[in-house]
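I have a structure here, written as C-alpha cells, and I will follow up with some questions on it.
As you look at this complex, bear in mind that one protein chain is not there, while each of the others sits in place.
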Amino acid sequence: MINFLRRLRSSDFSYYFFRDPIALVSFAVLLVLVVAAFSAPLIAPHNPYDPTTIDIMDSELPPAWAAEGSRNFLLGTDDMGRGMFSTMLYGMRISIIIGLGAVLLQAMIGIVVGLLSGYIKRLDSILMRIADVQLSFSTYMIAIFIGATFQMVFGVANYEKIAAPLLILIIGLAEWPQYARTVRASVLAERQKEYIEAARVIGLSKVRIMWRHILPNTLSPVLVISTVQVANAIMSEAALSFLGLGMPQNKPSLGSLITSGFEYIFSGSWWITIFPGILLVTLILVINLLGDWVRDYLNPKLYKG
Amino acid sequence: MKRMIVRLSLVLAVTLVAWGTSVNAATLKLAMDADPVSLDPHVQLSAGMLQYAHMVFDPLVRWSKDGGLEPRLAEKWEQINPTTTRFYLRKGVKFHSGNELSADDVVFTLARLKKSEDYKGLFEYFTEAKAVDSHTVDLITREPYGLVLAMATYIFPLDHKFYSGKDEQNGKMKDVIIKTDYSFANFNESGTGPFKVTGREQGVKTTFVRFGDYWDPNTGNVSEIILTPISEPPTRVAALLSGDVDFIMPVPPTDLERVKKTDGLQLVTMSGSRIITFQLNQKRRPEFANAKVRQAMAYAYNNVGVAKKIMKGFATPAAQNSPRGYQGHNAALQPRYDLARAKELMKEAGYEKGFSCTMIAPNNRYVNDAKIAQAFVTMMSKIKIKVTLKTMPKAQYWDQYDAQVADIQMIGWHSDTEDSANFFEYLNMCPDKETGRGQYNSGNYCNPEVDRLTLAANGETDNAKRSVMLRSIEQILFDDAAFIPLHWQNLSWASKKNMNTEEIINVMNFPYFGDLNIQ
Amino acid sequence: MFAFTVRRVAQAVLVMLIISLIGFSIKHNFGDPVRELVGERVTPQERQQIRDQLGLNDPFMVQYGRFLKSAVHGDLGRSFFFKKPVTEVILAKAPATLELVFCASLIVILLSVPLGIYSAIHPRRLLSRLIMGVSIVGVSMPVFLTAILLIYIFSVELGWLPSFGRGETVQLFGFWDSGLLTRDGLRHLLMPSVALSSIMLPLFIRLIRSEMMEVLETEYVKFAWAKGLRPRRVWYVHAFKNTLLPVITVGGVQLGIMVAFTILTETVFQWQGMGSMFIESVERADTALMVSYIVVVGFIFVVVNTLVDLIYGLVNPTVRIAGRK
Partner (left out) sequence: MEKLLAINKLSVDFTLRESTLRAVNKVSLSLDRGERLGIVGESGAGKSVLGFSIINLISKPGRIAEGSVIFQGEEISAYSYEQMRRVRGDRISMIFQDPMMTLNPVLTIGEQMRESLKAHMEVSTAQANEICLEKLRKVYIPSPEKRLEQYPHEFSGGMRQRIIIAISLLTNPAMIIADEPTTALDVTIQAEIMELLLELCETEQMGLILITHDLAVVSQVTQRIAVMYAGTIVELGRTEDIITHPQHPYTIGLLGALPQRAGSSGRLNQIPGVMPGLARIPRGCPFKNRCSLAAEICATKPHLRKSSSGSEAACHMVGTEQSTAA
C-alpha cells in the first residue's frame, strides 16, 4: 500500500495533477461535495426524510443572516419547511447516485453494443439502427414508458421506494447510444491497427481480442465522455422533474429542488432556487473540469508532440 | 405656407396620437392557462369553455358579483307553476350572423344541451323548453326543482338558423356535437355575445373582435381581445411583468406578492368555491372505517397553516364542502387543528403506534396540489401515520383515482350548480353505479342519513327549509370526519392598472370581458 | 446512389414501424383520452360508450392494424383535442419547431466554429481558457433554468425582448408560418434559440476544439507549415477541413436530436411548436397525436442522418456515397 502510494506520487499522473491548480481545486471541491453528500445523515442538522421533524409553519424562511431568518436553518427553508442546507445535502446524494448509476448503466450497454458493432460487421448496421431509434426517442418518452410499466408492476403508491433505481434505469436506457457510438468509432479505428491484425493472425479468439486488446484502447474516450454524461444524467433527472416525472417531492434530488424553485423565480424567495442551483452547477462544473483534465492527461499526444 | 405646414403636422400628430391611444385602449392582450378547446360551447363542460361562452354568447341570466342573478337575454322571468318558469326575452338582440334572437333559439339550445354528453346530467330535471311567442319561452322541469335559475346561467342561446342544415365538409348536420373530430359547430360560431371570434389557431392564439351590433350599449370599450394560452405559470407571470400581455388568469400563489408590488399592475383575488379534499378509503384500509381515526387525521391537519404558508393566503381554510354564501354553508364549522386532541383520538382508537398507508395526488390539476399533499404527509407523520405519496399528471391521475389504487386520494370539486347539494351528490353519497351518485366518493364513506337528506333537499323549493337540511348534512360530515376538507382555492386575476378589472370578475371565475373598460 | 437511397428509405420505414409499434404499445399508459374530453360529471358508462365509438376498446393488434392501414394512405389518425387530422396539426406546428431548431443550430454553428478554432489554436491563452470555462458552466446549466433566467433578465428586468410565443408570423407557400421574416418574429425567436443552443453550443465548442487540436498535430499539418503556408491557410483550410469530418458526423446527429429536445424550451417559452404540442398531447392523452409525433420525430431523425451522410460524403473525398456500406 505504501509502495503503491509512493509509486503514485512519483508517477506522471500525480505529477501533472499536483502541478495543475484547477485540477487540484476541482478535485478538492468534488471530494468535499461527495463526502458531504454521502455523510449527509451525520452532518446535516435536520433529516428532510423524517416528516415528523418538519413543520409547515417553518416554510420559506430566508437564510439565517437575513432579517427574518432563523438560526435553526442556515440557508433558509423551502416551501415545505425543510432546511435548505440539509435538503440540499441529501438531494446531492441522490443526484450523485442517479448520475453515477445511470452513467454506469449507459456505459455498460454502450460499451457492449459499441464493441459488438465495431467488431462484428454483421451486427453493425442492426445495432446502429437500434441506437438511431433510441436517439430519436427523447429521455422524456422513455421515462413515460418505463415509468408506466414500473407503476403497473410495483403499484403506483410504491413509487417513492423505486424512484431512484427507476430514474437510473430510465436515464441509463435513454442515453447509451452516445457510448455505443464513441466505442464503435474507436473500435473501428483500433481494428485497423497492426497489433490487432497480429493478434488475429496468432489465433486469439474474438472475445479475447475485444476484451483484452480493443477494449482498453477505447477506455480513454469512454472516460472523457463519461464526465459529460454524468453531468447530462443529473440534468436529465432535473428535466424529468421539471415535467413531473423525477424524484418525488419528499425525496428531492438537486434537480427537483431547482425545479420546485422554478416557481419562486419571481417571488422573493430566491434562496429556494439559487442555493441548489449554485450547488448543482458547482458539482457539474468540477466534474467537467476534472474530466477535461483527465482527457488532456489521457491524450498526452496533445502536449508531448 | 409655413403656417400650413405647422397646422398640417399638428393635425397629423393629433391623429397619430389619437390613433395610437385608441388602439392601445381598446385591444386587450389576455393570457390564460388554456384556450377554449372548441368554438362549440356544448362540447365540453369546463371552466375554460364557460369563460369562452361568456365572451361570445350570452346566457339568459348570469351571476352577479354578489352571488345574485342579473338579467341578460332574459329581461324578466316568473314561475308560472311548480314545474314551469317563463322567460321573457330581450327584443332586438342580434346574433353574429345577423339573425335575430327568438324563443326558437332557446328551444333549440335546450334540446341541444340535453344531447350533449357533458350537459345532459345538469339538465336532467328539465324536460323541454316551449316557445310561447317569438320572445317568450317556458322552461319545464320534470318535478319541482329549486335550481331553475341557476341552470339558466348555463343556457347560452345558439343561433338555430345558423346551426341548422347540412354541413358540406363532413356531410353531417351543422348542429351535431362531436368531441373528437371536425364538426361545423367546433369551428364556427354565431352567438349574441359582445365578441366575435375572428381568428383561431388552437393552442396558439384566439382573436376576438367586438360585435358591432351588440345589444347592450352600456358595456366596456374593448374592441379586440387577443387570447394566448400560456400554461407555464412563471412564463405567464413573466409575460405580464414584461408588458407582453395586459391581463393574466390565474396568478400562481408564489407570485402574488411580486405582482402586487409591481407598479402599474393590479391584482384581484377573491375567495373561490372549489373545495379541495382528501378522501380516506374505508374499503381499502380498515383503520379509516374507524371514525376516531378519521377525526384524528382531521385534527392533525393544519388547514390554516397550509392556507397561509403554501397557498400564501390564497385559499380559505375549510371545514366543510360549502363555501360561504352557499345554502349549505354551516358557519359553526371551523377548522379544528389540534395535535394533542389528534393524538388522544388515535390512542382511543387503539392506533397509538400508528400505521402505514398510501396516497396519490395529481401534480398539475389544482393550485399547489403536490405541495399540499406533501404537507399532509408531514402532518400525518406527527400522529404516526406513515403515508407514502405518489403525485402524477392529471392525465394519468384520474384513471388511478377511479381504480382507487391508493388509500388516500385527493379531489377538488366545484359545484356547477353553485349549490351545496351538488357536493354531496358527487363526493359524499354512497357510491352507486346505477344512479351515478357518489361517483367521486373514493373514500367509500356511506351514511344513509346523508343520502336521504340530500335527495330531500333537491326536491325542496323552499330555500329556508332547504338550507337547514343542507347545513345539517355538513354537520354530519364534519362530526363523522367523512373526509378531510382542506380549503377553498381562491381565484386570482392580474392586469394592468388602467382597467376596471375588479368590476368584471366574480366568484365563478367567469370574467365578463364584455364589460371591461380600458382607459 | 440508387442503392443508397433504397437502403435509406427502407431504413426510414423500419425505424418508423418500430417507433410506431412502441408508441402504440405505450399509449394506454398516458391515461384515458376520453377523460380529457368530457366534463367531470359524465358517468363511467357514458365514457365507455365514447371509448367504444372511438375504437379505443379494440384489441391492441386491431388498433395497430387500423393505424398502419390508414398510415399507408398518409392518414396518421385524428387528434381528439384539435379535432383535425394529426398530419394537419403537425404540419401546422412543425415550422415553429424547425425554425427554432434552425436558428439554434445557426447560433451553435456560427459561434462554435470560431470559438472552437480559436481555443484549439491558442489553447494556453487566457481567452481560450475563458471560452472553455464559460462553456463548462454552460454545459452545467439545465435548459429550463437558462430559459427562465433569460426571461427574467431580458423580458422582466430590462424589457428588451418578448417573453413568450412566436410573435408576428408570415405565411409562406400556403402552409409554412414563418417568424423569420418579420422583426417581431425574429425578436421572439432570439431567446428560445439561445436557450436551446445553450446545451449544444458548449458541446460543439469542445468537440471542435479537441478534434482540431488533434488535427493540428498530424503530419500533413506539419507539412503544411513546412511548406511555409500562411497560418490562416493552415488553420482554416488544412486543419479545419479535416476537423469538420468528425464534427459533421457527431454534430449532425446532435442537431437532429435537438428536434426531440425542443420540448423543454418550447414549454418554458410557450413556443407553439411540436414539442409543446407533444407535452400537451401527453397531458390530454391525445394518443393519435402523441404516436404521430414520435413517428415524425423518428422520420426527421432519419432524414437528418441521411443528410449528414451526404454532407460527409461531400466533404470527405475518400467516401463516395454510392460505394458506402
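We just call them A, B and C in the order they show up, numbering each chain from 1.
Keep in mind that, in the parts below, a contact is a pair of C-beta atoms (placed from the backbone, for glycine too) under 8 Å apart; a residue touches a chain by one contact, two chains touch by 3 or more.
As the structure is a prediction and not an experimental result, all values here were calculated from the model.
Chemist: Given that one chain is not shown, which residue among C:P59, C:G74 or C:G228 touches it?
Modeler: If we include the chain that is not displayed, C:G228 is the one touching it.
Chemist: For the chain that got dropped from the picture, name the residues of chain C it touches.
Modeler: 217-230, 233, 237-238, 241-242, 245, 315-318
The rule is simple: only the chains that are shown with their structure count from here on.
Chemist: Would you mind checking which chain's C-alpha centre is most distant from the centre of chain A?
Modeler: Of all chains, B has its centre farthest from that of chain A.
Chemist: Quick one: chain A and chain B, Cα centre-to-centre, how many Å?
Modeler: Once rounded, the distance between the two centres reads 44 Å.
Chemist: Where in chain A do residues touch two or more other chains at once?
Modeler: Within chain A, the residues that touch at least two other chains are 148, 262, 265-266.
Chemist: What are the residues of chain C that contact at least two other chains?
Modeler: Those would be 29-30, 148, 152, 156, 267, 282.
Chemist: Can you tell me which positions in chain B touch chain C when the two form their complex?
Modeler: Interface residues on chain B, with respect to chain C: 31, 37-38, 44-46, 117-118, 121-122, 178-183, 186-187, 201-205, 228-232, 234-235, 238-239, 241-244, 364, 393-399, 402, 413, 416, 426, 433, 436, 439-440.
Chemist: Okay, in this complex, where on chain C does chain B touch?
Modeler: So the residues of chain C in touch with chain B come to 29-32, 35-46, 50, 54, 78, 80-84, 92, 148, 151-152, 155-156, 159, 162-166, 267-270, 272, 276-277, 280, 282-285.
Chemist: Okay, in this complex, where on chain A does chain B touch?
Modeler: It comes out as residues 50-52, 54-57, 59-60, 79-81, 148, 155-161, 244, 248-250, 262-269.
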